[in-house]
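Quick one: the structure is below, questions incoming.
For this view, one protein chain was removed and the others were kept in their places.
The letters A, B and C name the chains in turn, as written, and every chain counts its residues from 1.
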Amino acid sequence: MERRLRMGMVGGGKDAFIGAVHRIAAFMDGKIELVCGAFSVDPEISKESGKELFVAQDRVYPDYKTMIEKEALLPEGERMDFLTIVTPNFLHFEPAKLAMESGFDVVVEKPMTVSLEEALALQEIVNRTGRTLCLTHTYSGYPMVKQAKAMVREGHFGKIRKIVVEYPQGWLSRLSEREGNAGAAWRADPKRSGKSLVMGDIGTHVAHLAEYVSGLRITELCADLTTFVEGRLLDDDGSVLLRFENGAKGVLMASQISAGEENAVRIRIYGEKGGLEWANEDPNNLIVKMLDQPRQLYRTGNAYAAPYTLSSFATHNTRIPAGHPEGLLESFANIYRNFALTVSAKRVGQTPSPEALDFPTVADGVRGMAFIDTVVKSNESNEKWTKFVL
Amino acid sequence: MERRLRMGMVGGGKDAFIGAVHRIAAFMDGKIELVCGAFSVDPEISKESGKELFVAQDRVYPDYKTMIEKEALLPEGERMDFLTIVTPNFLHFEPAKLAMESGFDVVVEKPMTVSLEEALALQEIVNRTGRTLCLTHTYSGYPMVKQAKAMVREGHFGKIRKIVVEYPQGWLSRLSEREGNAGAAWRADPKRSGKSLVMGDIGTHVAHLAEYVSGLRITELCADLTTFVEGRLLDDDGSVLLRFENGAKGVLMASQISAGEENAVRIRIYGEKGGLEWANEDPNNLIVKMLDQPRQLYRTGNAYAAPYTLSSFATHNTRIPAGHPEGLLESFANIYRNFALTVSAKRVGQTPSPEALDFPTVADGVRGMAFIDTVVKSNESNEKWTKFVL
Amino acid sequence: MERRLRMGMVGGGKDAFIGAVHRIAAFMDGKIELVCGAFSVDPEISKESGKELFVAQDRVYPDYKTMIEKEALLPEGERMDFLTIVTPNFLHFEPAKLAMESGFDVVVEKPMTVSLEEALALQEIVNRTGRTLCLTHTYSGYPMVKQAKAMVREGHFGKIRKIVVEYPQGWLSRLSEREGNAGAAWRADPKRSGKSLVMGDIGTHVAHLAEYVSGLRITELCADLTTFVEGRLLDDDGSVLLRFENGAKGVLMASQISAGEENAVRIRIYGEKGGLEWANEDPNNLIVKMLDQPRQLYRTGNAYAAPYTLSSFATHNTRIPAGHPEGLLESFANIYRNFALTVSAKRVGQTPSPEALDFPTVADGVRGMAFIDTVVKSNESNEKWTKFVL
Partner (left out) sequence: MERRLRMGMVGGGKDAFIGAVHRIAAFMDGKIELVCGAFSVDPEISKESGKELFVAQDRVYPDYKTMIEKEALLPEGERMDFLTIVTPNFLHFEPAKLAMESGFDVVVEKPMTVSLEEALALQEIVNRTGRTLCLTHTYSGYPMVKQAKAMVREGHFGKIRKIVVEYPQGWLSRLSEREGNAGAAWRADPKRSGKSLVMGDIGTHVAHLAEYVSGLRITELCADLTTFVEGRLLDDDGSVLLRFENGAKGVLMASQISAGEENAVRIRIYGEKGGLEWANEDPNNLIVKMLDQPRQLYRTGNAYAAPYTLSSFATHNTRIPAGHPEGLLESFANIYRNFALTVSAKRVGQTPSPEALDFPTVADGVRGMAFIDTVVKSNESNEKWTKFVL
């Protein structure tokens, strides 16, 4: 990279959870700096946030429109290069649209938009403007997830038969949206969150993980959504039977009332010759279970000899030696780093490496929103199977 | 107990897997002895088996009918007290019927019969004869499973919302029934096995576990069964969405093509206040996850102080001190021991203790067969939900 | 085997812990029956125990001497074949001596005797009488321990460099010997237990494990013993630096004041090419860590293909399929079964198989007592290293 990329940020004021995560992920590798922001709808909070973040006060803006307009007037190399959008779901589309149409690349939190319609419109804008849109499906940034994908792609497990993904959480076991939890409040509000709480907030993560690792697309599904907590306006639990394009079957479970669970994302894939298992809460282990062989633990950062050599996609996304655990922040930072490498290469007319290009984009965002739509449609239907059309 | 109980056995000749397991389970506590058997349809194998098992040659019978007739003529205290049936599914009903009608109690492998009709008929015979029928749903014999049940029953987790049970295996990833695997051959044969391979062989285990631990009954379900291995006559994988009587939701997964898995039975239950997790491959740990508290590992055999004191149902079924792992054979032996305590108490007119009475019976067998029927019906239906009527 | 072996028992009355374990282990495979006993010094308890164990009242004896004398007068095939000794340490030698001199084989709890002198005397009696003495070093009966030994022996790990064994327990964190705990009372009494509590009760287990798995002998050591609980008459914690015959180094830790630990026996061995790890509380996993390769989990009961095929010593000692956990009782039963196979073979002039012969004998008992002696001597010395002479 010729120089650091300059990041602007919409949302992410002090005390906001996910904005801080984006910043850590962006800063970690020293390749991105924060130059401007519209951190909050409350101008005082925005200013204070800017100060805490060492952003020049004249580049703390009252809203994303002003920011994009003003930044666009600054000279290249001074103005922001890309905009990170960490507002609630219903406030993703407009800033993303304006940013791209004003010549900026975009990083956006998942789910990409508040509706499938918006997602499709965003895809059209990406296609039209040629900008790069990066969607932060965190779990796809882990080295061992990339190793899993590489092994599936290389046929290590034979034809894939079964895919099980799950994301149990317990943090919405109570009516927290009425108890002062701001993050719960907008997520549980259909206007700000979208059609489904559990699928929008966490279901799309594991739907993406299933397709990303297996390389297979969901073709139809059968969903059962439930609202367990009285007074809640959206679902907080969902189980989905899946069918994939090659005949594989699957199950997706997403739950926010699995009391006592933290972020227990897990994926298991079984093929004709063996299976794999990976879990977010133990992310440096990829368990490989081949027929007639002892189980194997592939672990992040090892320089295994052939035929066990880790994929370049795994090693490219690893920072420290084996046995020194990397976590979610590093996975998140991998997405930012790959985005930065890709944008920087494009800027100087180079072709990014396949490893750099390996981050979620607008296409993943569209599939995510279509997944939510299909699940909600299936949930309302008495038909067993609902096609996943896209 | 006044004296050892005397066991006869149908099936379980040398090299048969499950017969050996039953014998170890029966012998372990020194409360049961094997006195007679019709171990094989091949009289030579039966004789050799009898010899290896130190059974008197005049009590090795050519078939179960002869055995029951002849034994019935022996004096009490010499003749067998009960009959263990470890033949393929289609050969459970007739010997169980004849045994009970001849005054013998019965232990039978799961699934109880080859069809729901037979199961209902067997229930009628139990009711009519007053005999005791014990069904060996192995996993319900583990101390930590009983601890889980006790904690749910006592309201530790509040109202139950979500139940996830799974049984992935990989041993039928190939067409083993055509490759000389006798156990696979009869299990994959609809005539000898029943309507569903995966549900009959392992699905009923976890359906039972779900209902046993939660104390809740499945009321409707939505199933997707698949035959992945070409040439196989029955399904080898199934996923089922569940609904329970109190509004709880669930998922049941049973699979015999999850390549690389062994016997990874697992149950997770979530209530309003917390959740639990237990796994067959790590059976001495019960993971308890309460909201706002550190996770807890309840472990077999500990003399915890109040309020953590293990349930009498757990301690009654434990043989050795904490940290010395007990396994499947002890769980299986718990079923036999409780059956023996119950039968012995009844024999002398005593009321068995609640702990002794806690083993699966004909009612569980009927529900298991109804579960298989309902799953198969759902699989064939385009309706999303099929009622579990019983 | 031609017939079941007949077991007599000294000690192991009702409520005694280890006697019950021996009986389960002996009964499990249906190859051994209990025919007589002197279960307690209290004749009432002995009688009641006999009744509960379904032993004929005329073969419940007031003491071991009477038992051995009377049984010796019974005809072969009726009299006991071997004597199991499950009394406190100071009561091992005399019954073992008398039994062997009267023509009976012997199974004895560890540590073999109360002193090295007794151990050497017992070895002389074994040599003189030709009887078989089996010492129940439980942990050496596990299939995955035997697999570990086989892999070391076959050079899988190259030359061995480092051996770490540990046995932390917490059950003597308080002065339980004064609080009515009978097992603690005699173990903490030098007259009944021997020179060292922690080494006699658990240290010899892991010293045996280290030598058994590695095939290497300890040649010198440096020990630090401590009595942490005030009022206790013997040590309750010990750490020992070890040196082995081939230049390997090691550490042995045994502790009964590691509060909160159960029976966390663990062994780790490292060679030039890789290492292994095994733990009693997770006994069906053998973790194999080769340089430049993913970690491997060898698991009990698998029919791995070459080059991973489990050793015949592992499979011979396994009862059920992979994924169905076997535990301490099965490990214990392996020792009894191998003893029974060996004794039965010798009885009819056959040579037992190497797998059957693989159980701890008087030689292991002598080394165990010498280990205790050397540790105590080292603890009292200001010299860093004390030779392990034998």
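Simple rule for what comes next: contacts are C-beta pairs under 8 Å (C-beta built on N, C-alpha and C of every residue); 3 or more make two chains touch, one makes a residue touch a chain.
This is a predicted model, so every value here is computed, not measured.
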Looking at C:G271, C:G301, C:G327 or C:G365, which makes contact with the chain not pictured? C:G271
Filtering C:S102, C:T226, C:T315 or C:S353 for touch with the omitted chain leaves C:T226
For the chain that's not shown, point to the residue among A:H156, A:R319, A:K346 or A:K387 touching it. A:R319
Checked against the full complex, the residue among A:I24, A:A150 or A:A185 that touches the missing chain is A:I24
What does the interface between chain B and the hidden chain look like in terms of residue numbers? 288, 292-299, 302-305, 308
Interface with the unshown chain - residue positions in chain A: 3-4, 17, 20-21, 23-24, 27-30, 34, 53-54, 169, 171, 261-264, 280-284, 299, 301-302, 319-330
Missing-chain contacts mapped onto chain C: 157, 161-162, 164, 168, 170, 173-174, 222, 224, 226, 228, 237, 239, 241, 243, 249-251, 253, 255, 257-261, 268, 270-275, 288-291, 295, 381-385
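In this text, only the chains that are shown with their structure count from here on.
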Interface sides of chain B and chain C: same vs different residues, half threshold: same
As a quick test, compute the distance in whole Å between the mean CA positions of chain A and chain C. 54
Two or more other chains in contact with one residue: find those residues in chain C. 299, 302
